[in-house]
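Data block below; observations after.
Only one protein chain is missing; all other protein chains are in place.
Labels A, B and C are assigned to the chains in the order they are written; within every chain, residues are numbered from 1.
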Amino acid sequence: MPQRRPVIGVMGASAPGAAALEAAHHLGRLAAQAGWVVLTGGRPAGIMDAACAGAKSVPGSLTIGILPTGPEGPVSAHLDVAVFTGVNEARNVINVLSSDVVVACGVEGPGTASEVALALKLDRPTILLAAAPAASAFFRELAEPGLLHEAQSPEGAVELIEGRLGLPRWAAR
Amino acid sequence: MPQRRPVIGVMGASAPGAAALEAAHHLGRLAAQAGWVVLTGGRPAGIMDAACAGAKSVPGSLTIGILPTGPEGPVSAHLDVAVFTGVNEARNVINVLSSDVVVACGVEGPGTASEVALALKLDRPTILLAAAPAASAFFRELAEPGLLHEAQSPEGAVELIEGRLGLPRWAAR
Amino acid sequence: MPQRRPVIGVMGASAPGAAALEAAHHLGRLAAQAGWVVLTGGRPAGIMDAACAGAKSVPGSLTIGILPTGPEGPVSAHLDVAVFTGVNEARNVINVLSSDVVVACGVEGPGTASEVALALKLDRPTILLAAAPAASAFFRELAEPGLLHEAQSPEGAVELIEGRLGLPRWAAR
Partner (left out) sequence: MPQRRPVIGVMGASAPGAAALEAAHHLGRLAAQAGWVVLTGGRPAGIMDAACAGAKSVPGSLTIGILPTGPEGPVSAHLDVAVFTGVNEARNVINVLSSDVVVACGVEGPGTASEVALALKLDRPTILLAAAPAASAFFRELAEPGLLHEAQSPEGAVELIEGRLGLPRWAAR
């Protein structure tokens, strides 16, 4: 009987700034090194693509994309498995529900903001990584105690996930 | 051939403060007087219920609820038509897509925040009614120009909708 | 406090035969005369469009479409209210859950077949109107007792709905 692999959801803009992009790539790599599944929105763009590319630089990694489209839509080349939902933006809820921890690499657009809000609504532990002050202030006010965390670097995020959030490293057996 | 009735989506918390609740009731009434369909999340709670109750105080009004549950779930008594989605929080996308204008009566919880974010993502004209400063600052930063508006009263919101947003009054023929 | 209007969901192919098309138009008219909301998939095609057109030939009728697309997609001209879901085929579940009774005007394509199957799965009373023998045989075998009914004409369907299924006529008050 398998142990389910922990899942880190990495959310963020499809056209982010360079710093957020690099952070997502590094976070994907660190998460894969911890044995965690890297789950994203699956499109070949921005944070989604970078996090999956980072994860796939690690042997034995597993990346899953929750696509807005059916199989006719564009897909990141760095996915092991594509889940085609066909429900467009409604798939943001699925991203969040399927992640043991949600990490937002910047909150640079309304799509990511909706995912952070949904994560807080649906009681998923959430980390804002290098968020702008207005996003940080807003979501701190919105969140139930203990649900929202902040980190300034991918390393800090992973430390939080393993430490305070208690997600175990995973190894194939 | 009928003219489709304009639809105002009224979003907000299920356990809001008294001022937001009163504003939602008044907004529902004003929207119904303009002939607009009042669309909400349909549950018998908070802003949803108040806006529909306000609308149903007007003869000839039409209220529609987009429920998270199937027909087994609780339903506002002030609905003419219940659309049962069974998709839980994913129905927030439907609320937003189906509204010609989205009005958030306060942004007091993450559910409403997700709807405002989705509205901005999906290019729906959005009005924040009496929003707290942190919400206002965050969404102003997030929104494409021309999409996000603010009002301090239900009357102000309706004036905006008829004026700057150009939604016509509607009368049965 | 309003009484919710009963809702008849009319399902069927987007390119049906002429007999099914005429039946849908007539059924829409009869349902509207009974005061029932006519709910369809909302697109400007086939059974959906015909049922709504039939309903709108009756003053005071109310037609609602549950669209697969957002507001950018094509919409029947015979709708009073368009619910834009953006979830594509997943909206078939919503059609079924939101209908007090589901009527399939022929089962000429897999979309309609999925709606009949979902209706039976989700315990909605379902009427096959003039179904082909293979469809009739298959669904009779599949359905829980008491859930699936058959009619040979729109009049027969409405008689069933008012009689055995006990749905009340509705009048505005």
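Here are some notes:
We adopt the following convention: contacts are C-beta pairs under 8 Å (C-beta built on N, C-alpha and C of every residue); 3 or more make two chains touch, one makes a residue touch a chain.
This is a predicted model, so every value here is computed, not measured.
Touching the missing chain, out of A:Thr40, A:Thr63, A:Asn88 or A:Thr126, is residue A:Thr63. Within the whole complex, the absent chain has one touching residue among A:Met11, A:Ile47 or A:Ile94, and that is A:Ile94. Although one chain is not displayed, its contacts with chain A can still be listed: residues 1-2, 4-5, 7, 37, 56, 62-64, 66, 70-71, 75, 77-87, 90, 93-94, 97-98, 122.
On the side of chain B, touch with the chain left out of the figure occurs at residues 70, 86-90.
Panel shows chain C; residues 87-90, 92-94, 107, 109-111, 113-114, 117-118, 120-122, 132, 134-135, 137-138, 141-143 of it touch the chain omitted from the view.
Definition applied: only the chains that are shown with their structure count from here on.
For the pair chain B and chain C, the distance between mean C-alpha positions equals 27 Å. Among the residues of chain B, those touching two or more other chains are numbered 87, 90, 93-94, 122.
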